[in-house]
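The structure follows.
Here the complex is missing a single protein chain, while all its other protein chains stay put.
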Amino acid sequence: MTLVNAIVQGIFLGAFYAVLACGLSIMFGVMRIINLAHGDVAVLGAYLAFVVVERTGASVFVAFAVAFPVMLALGYILQVTVLERSLKAGILTPLLATFGLSIVIQNLLLIAFSPDVRSLGGAAGVFTTASWQVTGELSISALGVLILVVAVILFGALQLFLSYTPAGWAMRATAEDADAAELVGIDSRAVYARATAIAVAIASLGGLFLGIRSAFDPASGPTQLIFAFEAVVIGGMGSLWGTLVGGIALGLAQTLGAQLHPEFSVLAGHLLFLAVLIARFGGGRLTLRVAR
Amino acid sequence: MKVQRWTRTSRLFTAGTGGVALALASVPLIFDPDVVQKLTNLLILVILAAMWNALAGYGGLLSVGQQAFIGIGAYGTVFFAGMGVSPYVAMLLAMVLAGAVSVPISLLALRLRAAQFAIGMWVIAEVISILVRLDKNLGAGTGISLIQMNQFAPNFRQAYTFWMALGFTVLFLAALFFLLRSSLGASLQAIRDDEDAARSLGVRVASRKRLLFVLAGFGCGAAGVLVVANTLFIEPGSVFSVQWSAYMIFMVLVGGLGTFEGPILGAILLFAIQTIFTQGGPWYLVGLGATAALVALVLPRGLWGTIEERLGLRLMPVGYRVVAPETKTETKVQASA
Partner (left out) sequence: MTLLKVDQLDCRYGLLQAVRGVSFEVAQGEIVALIGANGAGKTTLLRAIAGAHRPHAGSVSFDGADVTRLPAHRRVSLGIALVPEGRRLFPSLTVEENLRVAAVGNRRGRWNVQAVLDVFPLLQPRRKMPAANLSGGEQQAVAIGRALMSNPRLLLLDEVSLGLAPVVVDAVYRSLANVISEGATVLLVEQDLTRALRVAGRVICMLEGHVVLEGAAQSLDRDRVVHAYFGLGGHAAGGASA
């Protein structure tokens, strides 16, 4: 029964990772870049919600409604000021630029909020504590269900957007061939800016769940980035639903690993990620050729 | 048209470098131990910058996980010293261990490109860090001292460490220098310019990259050895910190990605910044991060690359320069219509 519980908790945890990874997956899918500041952007969103809660005493969900448009705008600005320039300069430049940005965001958060650990759990009302005790060993938390439902709605909504709206077609067209998209009248820069805005805003949703589930501090970003990236890779890079599956696989690996030994939780996730990389890129050709 | 490699400046400078190394060797005889310790840190930075540049600047491999090898070098030293060998022998063994570990890692990592490689390396570093934390004999998460060094008097210890750092610096810079001057240099350049084109021309991209990767494994391992020799205490949170990657990226980008001299300049610059802002602090890191991002965007060749371009200056003869004859010849090659 503890195993069943671990699986259920793993799915909930995985849904959280999928939300976190969604924006990363969008940006990779559309622009073929990985934003190394993605985790820090998520944490920034959590702080934004935290500030609103502190100032107004509102529920985190109200606070998020305030933070969301701000994050959309930030994403747009990030694209037109930093990423657009870096896209033109080869594959390393976006990585270098966003890594620098990651350090900047972390330390600005440190200056603004001190290294203290914060949580949004207190402001999430009933979602922090409510749970259904199914049996002695198995309990289903309201928060876990909420995150899973939100994740499925989020991925479903994105799928509908990409399949049935002109803006969605334009995004897919640009992702597949930006040059040809320009030639049929699509403003690829605007599409990129829209994609990054959506990605950053969804990242802040991940940050919100991070804050409600557990806690965060200014240095939490890199770990979230690694988990998000692992989810994207496990699910197959560039595939939207794959990211949801990848997130859940990562969550399961972590909770099942923790069953063996509490310290194995994160390690098990890393090992799954590396195993997927080996299976996908190293399969059968692991021969060592020594340089001349 | 003729191709030349040495210029008068580069001849002078290469000879001068030997002189500088000799002069540096006398540092422990003249200065206080704390100055010697600081300069050891500078040499560590120089090694790290040169190694990260070897990967990114010449191999197109952007690693965010070189701290894996720093940690292996540092913890390897503690491990071998704990087994009873002399600490200095332990240091050599630890460096070799880091280099050896880089070979199996390269089998996986070099199959990855760009972001996959960058974050894949980061995850590998995290895995090694977690494994170290799980080992009680290595102090678990709380850190461990290299107590075996206490048998040496502080002054001598500091001097030995400095000389070792100098030896490693010369060794790895020379290794990189000769690597780039060998026939490998040209193929590396081809890989950096266009990996697919280089592969189609028969350049053995994988083995070339592996050579750089293993060199960087040794080099970063050596840096880790020096870190523990210089501070005598390490903890997984700091030696396996991604901050090392941040420093490496800063030094190489600001100095000049893909230039031999640039990373050395970058290391000196970072060292100067660290010496001036001794208290460190978040604003200092905001400055580093912003500078790195800005340089990547607006000055992709870094300080040294820009100097080289503007002044036609070249100190170390690792590249080739084409000296155009007086009459202009027009190539008849056409772009595909």
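Each chain gets a letter, A and B, in the order it is written, and its residues are counted from 1.
Operating definition for what follows: a residue touches a chain if its C-beta (ideal position, glycine included) is under 8 Å from a C-beta of that chain, and two chains touch if they have at least 3 such contacts.
In this text, all values refer to a predicted model and were calculated from it rather than measured experimentally.
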| item | value |
| --- | --- |
| Residue of A:A18, A:I34, A:A97 or A:A170 in touch with the missing chain, whole complex considered | A:A170 |
| Residue in contact with the excluded chain [from A:I186, A:A201, A:A253 or A:V276] | A:I186 |
| Sites on chain A contacted by the missing partner chain, in the whole complex | 166, 169-170, 172-173, 176-177, 179-189 |
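The definition used in the following text is that only the chains that are shown with their structure count from here on.
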| item | value |
| --- | --- |
| Where chain A and chain B are represented by their mean Cα positions, the distance between them in whole Å | 32 |
| Complex contact set, residues of chain B against chain A | 56, 60, 62, 64, 103, 107-108, 111-116, 118-120, 122-124, 126-127, 130-131, 133-134, 184, 204, 206-208, 210-211, 242, 245-246, 249, 253, 282-283, 285-286, 288-294, 296-297, 300 |
| Of all residues in chain A, those that touch chain B in their complex | 28, 33-34, 36, 82, 85-86, 89, 91-93, 95-104, 106-108, 110-111, 222, 225-226, 229-230, 233, 237, 263, 266-267, 270-271, 273-274, 277-278, 281-282, 285-286, 288-292 |
